[in-house]
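Note that one protein chain is taken out, while the other chains of the complex remain in position.
Order of writing sets the chain letters: A, B and C. Residues in each chain are counted from 1.
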Amino acid sequence: MTDLLAAYPVIYETDVAWGEMDAFQHVNNIIYFRYFESARLHYFQQTPLLAEMEVTGVGPILHSIHCRYRFPLTFPDRVRVGVRVTEMAEDRITVHHRAVSARHNRIAAEGEGVVVMFDYRRNHKAALSPTLRAAIQRLEAVVSGQ
Amino acid sequence: MTDLLAAYPVIYETDVAWGEMDAFQHVNNIIYFRYFESARLHYFQQTPLLAEMEVTGVGPILHSIHCRYRFPLTFPDRVRVGVRVTEMAEDRITVHHRAVSARHNRIAAEGEGVVVMFDYRRNHKAALSPTLRAAIQRLEAVVSGQ
Amino acid sequence: MTDLLAAYPVIYETDVAWGEMDAFQHVNNIIYFRYFESARLHYFQQTPLLAEMEVTGVGPILHSIHCRYRFPLTFPDRVRVGVRVTEMAEDRITVHHRAVSARHNRIAAEGEGVVVMFDYRRNHKAALSPTLRAAIQRLEAVVSGQ
Partner (left out) sequence: MTDLLAAYPVIYETDVAWGEMDAFQHVNNIIYFRYFESARLHYFQQTPLLAEMEVTGVGPILHSIHCRYRFPLTFPDRVRVGVRVTEMAEDRITVHHRAVSARHNRIAAEGEGVVVMFDYRRNHKAALSPTLRAAIQRLEAVVSGQ
């Protein structure tokens, strides 16, 4: 069995809820973005991002996001979402998400989002802190074997 | 055509969204509570409650809520939700909601919630302010013809 | 540490999603009904209910449901929901749900729903099948120690 998430340093898992299916009897398209969001938060919890936000007021804001649906999820199933940061700029990161159906061992969806650092107190963009940047580099290094 | 909402001083309306239906092809049971919540907010917007909250930190917290499903909503439809306050105590109000299918002119669901006033800064229950109490009485008087 | 769910034969667990919190920074009131629904489905999966439905077209429909909020859930947390059937009639069951915050070991919410058996093909209520009734009795007996 191939590990479809081998390239992802952080993996978030959740059960598909029956009520997440829509009238076409597949998990509704917007729910994948909830899975992606929960997986991003799970990644962020392994960095100082959320703790820093409480002190500095600088936190993430979603700039844009995309999803390519590949295989429709249905209940019952367990979805495993891999997350990795594929790019870091001064004030933003690009995050890749891959959602895998545990029952079928197939990629259900993939998507990329751009997260901008935002100073919620001063209402403008902000730079990634050096500690956040280092934490992301450490997480990603584990996977790339550096 | 009987007016199923004649007894309600405030009516909130929204279209049923296709994505609110679940795999049984009816609007999912939790969505009715979203309709009720939106309708309560619409009621509160016609009182000083939300403006007072910004100043005093005293706002509503939901203590309990109930829903009796009568007729399953489906897309496309428009739901009209009547709201009225049926009881006011020192620190809480009882709110009745009735959701009506506009397409079928039938009661889709009814439910009652208890909303407690809560001082979010001091973390304990609070009394309804006299201005809030008076505003609710005025709204309800219109319907009861007083 | 008291086991707040000792009386429940079936326990469903899920992580609180960040996006389930609302502007008051607590898990939104309607989400508790999603937790209850997922927990009921988890209970039903341990009975022949869903398999029977595919053959006979007789499945569950929610008649009414209630929730009493006790302690506000926030992210991050894990919610454990106990489910038990407290009453069985000819064509309906009463289901009790208790949601517990794993982080705080406190009851977050409790609620009771009435689920009616419904013949989706003939469009009327139906009786619980003897096999379903027996399966529920077996599940409940484990807890009551019979």
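Operating definition for what follows: a residue touches a chain if its C-beta (ideal position, glycine included) is under 8 Å from a C-beta of that chain, and two chains touch if they have at least 3 such contacts.
All figures in this text were calculated on a predicted structure; none of them were measured in a lab.
The residue touching the chain not shown here, chosen from C:Thr14, C:Asn28 or C:Ser101, is C:Asn28. From the options C:Trp18, C:Phe36, C:Tyr69 or C:Phe118, the residue with contact to the unseen chain in the full assembly is C:Trp18. Although one chain is not displayed, its contacts with chain C can still be listed: residues 18-19, 21-23, 25, 28-30, 75.
Interface residues of chain A facing the missing partner chain: 24, 29-31, 33-34, 37, 59, 61-69, 120. Although one chain is not displayed, its contacts with chain B can still be listed: residues 14-15, 17-19, 34, 37-38, 41, 45, 75-76.
The rule we apply is simple: only the chains that are shown with their structure count from here on.
Among the remaining chains, A is positioned farthest from chain B, on the basis of C-alpha centroids.
Compare each chain's C-alpha centroid with the centroid of every protein C-alpha atom shown, and the nearest one belongs to C. For the self-contact between chain B and chain C, the two sides draw on mostly identical residue numbers; the shared fraction is above half. Separating the CA-averaged centres of chain A and chain C is a span of 30 Å.
Looking at chain C, one finds that residues 34, 37 touch two or more other chains.
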